[in-house]
Every structure is written in structure tokens, then in C-alpha cells.
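Contents: one structure, followed by commentary.
Note that one protein chain of the assembly has been removed; the remaining protein chains are unaltered in position.
By letter and in written order, the chains are A and B; residue numbering begins at 1 in each of them.
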Amino acid sequence: MSASHDQHHPMTLSGELRMDTGVIINKCYQCGKCSAGCPLSSEMDYPPSLVMRMLQTDDPKNYDKLLKSMTIWLCVSCEMCLTRCPMEIDIPRLMDNLRQKSVRAKKTNPQAKKIIAFHKSFLDSINYTGRLYEMGMVVDYKMRTGAMTQDVMIAPKMFVKGKLNPIPEIIKGRKKIAEIFNRVQNNKEVKL
Amino acid sequence: MKIGFYPGCSMKGGAREYQESVVALAKVFDIELVEIPDWNCCGATAAHNLNKELSLSLPARIMALAEKEGITDIVVPCAACYNRLSVTKHELAEDASLCSKVTGIIDLKYSGKTNILNIIQFIDKYITDKLEEKVVKPFNYNTACYYGCLLVRPHAILNFDRVEDPQSMDVLVKKSGGNAIDWAFKTECCGAGMSVSRTDTVARLSGDILKDASDRKAEVMVVACPMCHSNLDMRRPEINKYLDEKISMPVLYISQVLGLAVGLDAKTLGLNRHMTEVILPDKPVKNAEPAEVSKKVANPEKMEA
Partner (left out) sequence: MSRIGVFVCHCGENISATVNCEKVAQISKELKGVEFSTDYKYMCSDPGQTMLKEAIKEHKLDGVVVAACSPRMHEPTFRKACSEAGLNPYLCEMSNIREHCSWVHPKDDLTTEKAEDLVRVMVEKVKKNKALNSIKVPVTKTALVIGGGVAGIQAALDIANCGHKVVMVEKQPSIGGHMSQLSETFPTLDCSQCILTPRMVEIAQHPNITLYTYAEVEKVDGFIGNFKITVRKKSKSLDEHLCTGCGLCTTKCPQKKIPNEFERGLGFRPAIYVPFPQAVPNKPVIDRENCTYYIKGKCKVCEIVCPTKAIRFDQEDELVEIEAGAIVLATGFDVLKSDFFPEYGYGKYKDVIDGLQFERLASASGPTMGEIRRPSDGQIPKKIVFVACAGSRDPAKGIEYCSKICCMYTAKHAMLYKHKVHDGTPYVFYMDIRAGGKMYEEFVRRAIVEDETQYIRGRVSTIYEKNGKLIVKGADTLMGAEPVEIEADMVVLATAGVANHGAEALAQTVHVSYDAYKFFAEAHPKLKPVETNTAGIFLAGACQAPKDIPESVAAASGAAVKVAALFSNDELTREPLIAVVNRQAPPVFSSCVGCFLCQSVCPYQAIEREEIKNRNGEVIKTLAKVNEGLCQGCGTCVALCRTKAIDIHGYSNQQVYTEVMALLND
């Protein structure tokens, strides 16, 4: 796709999403099969087919609503929508993109704080050690969310069963991983 | 045989028994699994949510390290890791400029020629042929094979099994002497990475899965993903609370089921590590065919108008 969005052809929102993800918003004919099969749609503020409709309006107000929505954070990328979509629209890829834009625009829904905190703690752990250090990540997550008492009852049992590693596995190429984190585009939102 | 092995982070921690059982099973069939040196986390569910390039770079590094070792097949037992590695391989193959960008980020040579095998593909390629002759203790339980999302979707990229009502794990269970039941929630989502951040959601989704299996008289559930396992196994107290009923059905990894069938003991397979206690009473071996052979319905397709 050529980026021919000069003043004569200003880039529409759906055009921008097409550039970023390859997804053609107008392919959606609102059958609702995605919303019907989505495991999370009952908890979402906008079920997937409604997200598609809102994007089709090309209205910045609707776009803004989506960046502030819970929907984008509740989506677990289970790919059910794409699997059954008669138009083969890659909604999960669109959701990834909306999430990234939401963080970049600092518009994340306050209620999604825990979900985002978890993702960030997860990536933090990788950034520092190269691998996920589960115990460290959980502590980091608790610091971010203040959910100090969550799951404390389960930890001792996990420890006994050998499921909690007290010492992080630090890989030799730890620095290489940190470099990757430094080199990727838009890395601000993943580094904190 | 030198086969690459990518355990992934959870198999070093919460899903330690998965790694133990995979390695033990491989050993029974004289297969040596070589861990990719100095592997890193694939980024799992977190990276793609927040940063596209990061979500591709982390798996790309893993595959590049494997290439450096001359490894052609990488066994990736964790369904989430399998998915991330496969998706990355696909995206980099589709988009040359993205590929060169990512190889720049990881600062390693990457050709994209390694085969990514999930646990079932690994078993099918190296074990299935010899499985039945090695079965000494048929796993004769009603078994609900749970595939989840990441093993079969997106089909266009993974091209593994059928996307609705998959069968590959059912076949392995049958070959191990078990009865793979027909049920409806094989590929429904368990709640994935929201175990910590939205435990109630996970309890609902995983609860519905366990409930359907239990209603259909499953005695054990089999999975191929540490994330699914932790949701279905570790979150059992929350699940039982949501269902308002106590489901004590154990959740096993497919490698544990095969391991038991070929005579490995519970401890080797790490069964003691599960949070929901694994109680599998000895049962007399039945020679009967699995009960789910469908009654023959007259087939409308034969009609030619």
C-alpha cells in the first residue's frame, strides 16, 4: 500500500488501520458471528462486531471510545473470531494494534490497570533476565497494582510442589535481550 | 537423533512437570532433546499486546539461536510458545522488509528454515508409530482432550489439525488405551493469560470447560499447554466456587498420559506437582471399542438430485 495521504487524500482512520495491520475494515458486514463466539464478549463494553462497526464510521469519537475501552484489554487473542469470520477479518491483529495505540496515546481504561500491569511486569522480567521469572513478576505486579494479598494462600502450596522457583534463571545473553528492548520501535511503553 | 528443544519459561517454573514428562517420554523412545542454548522467553501473551516488533524479535532470536546450532526441528511443548514461534516465522516469511528489520534488532542471522513442532506433531513424527507396542498400562479412562486456542488457531498459519473438533490428541489417547470422549468445549478459551489479572473471568471460562467434560463423564482432562493447565488445575478453588460444585477431575499433560501408558511412574512424570490431586484408580482393561462410535445416520450427501 502506498502512503499517499497528502492534503487531497487525507488518510482515514480505517485507511490508517489498513496500513498498519492489513485489515480492511469495510469487509465486515456485521453478521455478528465474532461477537457470538467470543468468550469475553459478555464482559466487553463493545463486542467485536460492534468494534468493527465503530471503526467503519471513521468517526474520531468512536475511535477514541475504543482506545479508552475495556474491550481491547479483555480480548485474549484466542482467535475464535478470525477462525469463524466469514470474511476472514483478522480482528486479533486489529486488537493488538488498538492496544498498542491506546498505550501510546495514554488512553488506557483505568479498569484495565491490572491487565496492563500484568503484561508490563511480564515484559519487565524478560527485559531483566531474558526469561520470565514468575515469582519476581508476581511481586512486581503486586507493586504495580497494590494487590498485595492476592493469591498469597496459593504460594506456599506451589512452593512445596516445586512450582515456584526462588531464584531467577538469568540467561547469558541478558544484555542482548535488553538491546532488543532498546531497539524496537515505540519501546517506551514496554520498558516501564 | 538430535532434536531441538524449547521448553519455555513456564516449564522451568510452574509447569515443571510438563518438561519432566516430555523428557522422560522422549527417553523411553531413545530420543535426545537438546535445549536451545541460552534461549530467551518468547514474549508469550504480553509482548504482542504491547509491541509488535518486540513480539516478533523475541521468538526470532530463539529460532536464530537454533539455526546457529544446526537444529532443524524445534520441539515446543508449550502451546503458547508454539503459537508465537509459528506466527513469527509466518510473518517474517511474508514480509521481507519486516524480516530484515527484525534480524537487525536481534543482531543474528535468521533464515526461517527451522521446523516448529508442537508436542503432538513431535509425538506423531517420532513416537506414534512405536507407541502402541510400548503401551504396558493402558490409560483406560474417559478422557476429555482439551486443545484450547493456541494449538489450532489461527489455522491459516498453523495448519494443524481441524480447527473445529480437532482429533489429533484424541487419537493419541486412544492409542494409549484411553477413551477420548466427544465433547463440545475442545477449543473454547480457558481465559489464557488473565489468570492473575482477572481471576474471575478465568474461573468462568475454565469452569464451563471443566463442567462440560464432567457432565459427559470424563474422568480426566488432557492438555498440551501450561497456561491452560494452570488455569484448569491451579485455579480449581475459584472454578469450584464459580460452578458451586466440586469438580475433582485431574488435568494431565498429554506427555503424562503417554508416559503412564508406557509404564513410567507418577513421580517421574511429576504427577505429584499438580495442585488438583491426581487420583486415577486402577481399572480393569476393557477390550470394548470406545463408546463414542457414532450411530450410523443415513447420509444425506449420497443423494443426487
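The rule we apply is simple: a contact is a pair of C-beta atoms (placed from the backbone, for glycine too) under 8 Å apart; a residue touches a chain by one contact, two chains touch by 3 or more.
Note that this is a predicted model, so its numbers are computed, not measured.
A.B. asks: Per the definition of touch given earlier, which of A:R84, A:K113, A:R144 or A:R183 contacts the omitted chain?
C.D. replies: A:R84
A.B. asks: Among A:G32, A:G136 or A:G162, choose the residue that contacts the chain missing from this document, as touch is defined above.
C.D. replies: Candidates A:G32, A:G136 or A:G162; residue touching the omitted chain: A:G32.
A.B. asks: So that we can see where the missing chain sits, which residues of chain B does it touch?
C.D. replies: 162-165, 184-185, 212, 215, 294, 297-305
A.B. asks: Which positions on chain A touch the chain that was left off?
C.D. replies: 29-38, 41-42, 46-50, 80, 84-88
Assume only the chains that are shown with their structure count from here on.
A.B. asks: Sort out for me which residues of chain B touch chain A in the complex.
C.D. replies: These residues of chain B touch chain A: 9-10, 12-16, 38-41, 43-55, 57-58, 61, 104-107, 149, 153-156, 163, 187-189, 191-194, 196-199, 201, 205, 234, 272-275.
A.B. asks: What part of chain A is in contact with chain B in the complex they form?
C.D. replies: Residues of chain A touching chain B: 39-40, 43, 74, 76-80, 82-83, 88, 90, 92, 96-97, 99-100, 103, 114-115, 117-120, 122-123, 125-126, 130-135, 138, 141, 150-151, 154, 157-158, 161-165, 169, 171-173, 176-177, 179-181, 183-187, 189-190.
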